[in-house]
Structure formats: C-alpha cells, structure tokens
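With one protein chain withheld, the remaining protein chains of the complex are depicted in position.
And then chain A:
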Amino acid sequence: MQKLPPRLELINVGKRYPAVVANDGIDLRVYPGEIHAVLGENGAGKSTLMKIIYGVVAADTGEMLWDNRQVTIDSPAQARALGIGMVFQHFSLFETLTVAENISLALDQPPPTAELARQITEVSVEYGLPVEPHRPVHTMSVGERQRVEIVRCLLQKPRLLIMDEPTSVLTPQAVQKLFETLRRLAAEGCSIVYISHKLDEIRQLCHTATVLRNGRLAGTVDPRRETRESLAKLMIGRELPRFHWEPRTAGETRLSVKQLQLPSSDPFGTALEDIELAVRSGEIVGIAGISGNGQQELLSALSGERTTAADSVFLCGTAAGKLNAAQRRRLGLRYVPEERLGRGAVPSLSLSLNTLLTGSEQGLTEKGLIRYPALRRFARRIIDRFKVKCGGEQAIASSLSGGNLQKFIVGRETLLSPTVMLVAQPTWGVDIGAAALIRQALLDLRDEGVAVLVVSEDLEELLTLSDRIAVLADGRLSPTVPTRETSIEQIGLWMSGAFGDQTAIPATEDPVEIFHA
C-alpha cells in the first residue's frame, strides 16, 4: 500500500498566532488506506494542523498536495468537495433537531429527508454504527452523537477522514467498536488521520504516527514497533514521569452521600438518582464515566453550588445538603472544578486576588478588609510549591497556560488544608509534566489523611490514582469497588449503565498492576 502515491502531502506548513507559533515546518504524508496518527500533547499543534487541512484556518507558509496536485483549501466546503471529512472533538450538532435534520444541514446538497434517512440507515448498517435518523439529538448519549458525526462524514464518501480525539467520549468497549469501523474504512482505501495523545490506542490502531512537539515535527514512526515509553519520550521530549502509589489503610468516613436525588437544572442535563457514596480519610475514590452522565450535577451537589435535602450529603459528620459552597468550605471541603478559567479562577484578576476566592477565611481577610500582603505571600507560596510558571503573583489568571493555572488552583486548594478534597478532571488538557505533579499532589494529600474524590473521564488516570472506583452512568452511580479488584472490562460495562443487577463480573486480568508498576 505504501507504493501508491500519497493521498495528502503537507510540505513545510507553518501557522503563527499573535501569542504562539502553532505549527512550524510540518511535513505530513498520508497514503491511501493508511491509518495515520498525529500524536502530541495539548498545545502541540495537532488541532491547528487539522484545521489547516480542513480549510478552517489558512496556513501562513507551506504547500499542500492532494493526489500529487497542489491545492489551496480555503473553506471546509472545498475540503469536503475534495473528499476530506472531519469529525470534531466537540460536536457541532443542534440538540433540538433530529439526526437526519442535523446531517441535512451539514451537507452541501442534501437530498430530500426520506431519501437521506434511507441513506443514513444504509451507511449505519454497513459500518456497524447504529443510528436512528429520526431521533432528536438531545436524547442521545455522547457516543451516539459521535456516531452521527461519523455517519455524516461517511455519507460524503470521504477519501480522507480526520478524527480529532475521538475516544475521549467513549467507553472502552465503544472504542474497540470504533476501531473496527475505522479499520474497515481503511481497508476500503479511505485514508484516516487519527489525532490523539493516547499512546496505547495509537499503538493498537495506527500504521504510521507523526509526532508533534511544541508545534514542530518530533518524528514520524511506525507505532506498532514502538513501546509506550519510546512514543512518550518522542512526544514530550523526555522520560515519562513516574510516581509511587502504595497501599494504605483508610480512616474514618469524611464525605458520605446517601440517596442523593437531584433533578436536572437544564432540559438537556442529567438527573441524579439515588447516589450512594462514601469517601474515607486517607483514600482516593475515583468516579469514572463519560462527561454528561451527571458529573456536573454530582459535583455541584457535593460542592454546594446546588443544595439538596440536608441529609443526603454528610461532611465530616455534619448534614451538609442545605449548606452553600462557602459554608461547606468552613467544614474543610476544598474543590478543584473542571472549568479552570471562569470558575476555578477569575480570568481578569491577578493570581494573588484569585487566592481570595476560596481562601478568604484563612487569614487573608480581617474584619471584612482584604489583607493584600497576606494574599501576595500566599500566592507566592503556591507558585513556589507547585512550580507554577507565570509572571509572578500579580500575573492575570488568563495569562497562564491551562496546565499552570491548574497547578495554581490545585495548589491553592491543597494549601488551604482540606479535610475533604473534591477534584474534577484534574489533568484534562494539562501537559504530562504538570499532570504528574498534580497527581503526586493528590497522592500526597491522601497520604496525609485527606479524603479525596476524583471525578475524571480519563480511566487510565483513575486506575492509577484511586484506591476505590465507581462509575457514573446516566445519573446513577455504580457500587464502589477496590480498584485492584476490578478490570477495564468491568468499568467499561458499567460505563454503559449495566450495573443495575449488581452482579460483579469476575476480573479477567489485573490491569491495575500495569498502571501501578
């Protein structure tokens, strides 16, 4: 297959933005029938490169060859005309419309609805992507929505399909299904560009990997011949950071949730049903599950942003369901929210003022007055302890990179001496170095006897970090089980909501050994 001329070739492509160089001198060659990985950390320039190929942004330098002919792609419509399809990381579907209506809107020349529905069914059967054309999108899970996006691309008979981080919203089983579909497409001659930072997936699926680092080409390799470590080294430029996890006996229960019910606050949200959960001193409990299954709601009910029946949430023995966020903080609850900019920190304020957001009762204020020197000292302490890269404690929060801001927020909450720590997506969009530091900080908290609850979409992370794990699916929480006694398969099954019967599936292997090694 390598003998055919490349279907797409990029030569020396570059793109710069006011603050960053997103791409610099990138070469990329994708052959027909090839599954080609573009691998890199967040901010390495993967998305920009794909947007250049798809005609969303224009490159500053370089040329693009399609079937050996030079092309300039000015718009997504033009890209589609050439036969390029793209499935975005964040879907662009209208919630209130049906599948067929959504797809019709995305096509340049849509056929009549009945005909379109027939085509949708045809393609979905052919590629094993079950989709009902007349279902409204808001009733669908994220995995189903992704299928709609893929079907939409397939209807245009693409010759090159770009998938941007497609598995972040899928259960492990659904990932395998998706891989089958992609392999099938490739076998039919379609080229696939697969963007990801998940090393194992790439080794499993892709024929070639182009690795980007800081907007530059770090190398092009055959991922099947690489190890996890060698790929990671190529991606981040140094060895994968390691940390130690040791078994530890948990202490008394610090946070307990009993029969928590919470109606959804918006029409497309998820209602929580009968959540039962306990987090003890000195343990990390992980909540796995795909976003949109009630994570937001659970976090807001635990943090106090939404209140519930008083006796459904207990914090250190106090019925806290009716307490607001500030009152729960007085009981020792600290919270690192998923949204860093805008929730965890005020974008336009300095880091030192941002400490006041949650630290106002820790000596940072006196009789309603702000103690600026104390604020600055505290901010400097966070910056030093957590190696936050920034222009000092007076730097504006929005000037920090995602990883550094996350280190700052985790640092702030950690140094505010928590008894219970609530963390959402601790390392989402954070570079590997910062992620290691943040995970180590959470482990340190656990070892100091803090009760830590981590809600994350990153299953690998949860398997590495947590002592016990549960899965949130469709607003219901699975039983909490010791992480070492479970398997990826079981968690995957639970993610699809199949834990109602409570029959534990015997662990077929022990993946935890691998992750904790």
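Here is the rule we go by: a residue touches a chain if its C-beta (ideal position, glycine included) is under 8 Å from a C-beta of that chain, and two chains touch if they have at least 3 such contacts; residues count from 1.
We adopt the following convention: contacts and distances are computed from a predicted model.
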item	value
Chain not present in the shown complex, as UniProt names it (candidates "histidine kinase", "ATP-binding cassette domain-containing protein", "Sugar ABC transporter permease" or "Thiazole synthase")	"Sugar ABC transporter permease"
Per the touch definition above, residue among A:Thr181, A:Thr220, A:Ser399 or A:Gln440 touching the missing chain	A:Ser399
Contact residue for the chain not shown (choose from A:Leu302, A:Leu356 or A:Leu405)	A:Leu356
Residue, one of A:Ala81, A:Leu105 or A:Ile370, that touches the chain absent here	A:Ile370
Contact set of chain A toward the excluded chain (per top definition)	15, 17-20, 22, 43, 45, 47-48, 51, 55-58, 72, 74-76, 303-305, 324-329, 335, 337, 339, 342-349, 353, 356-358, 360, 365, 368-370, 396, 398-399
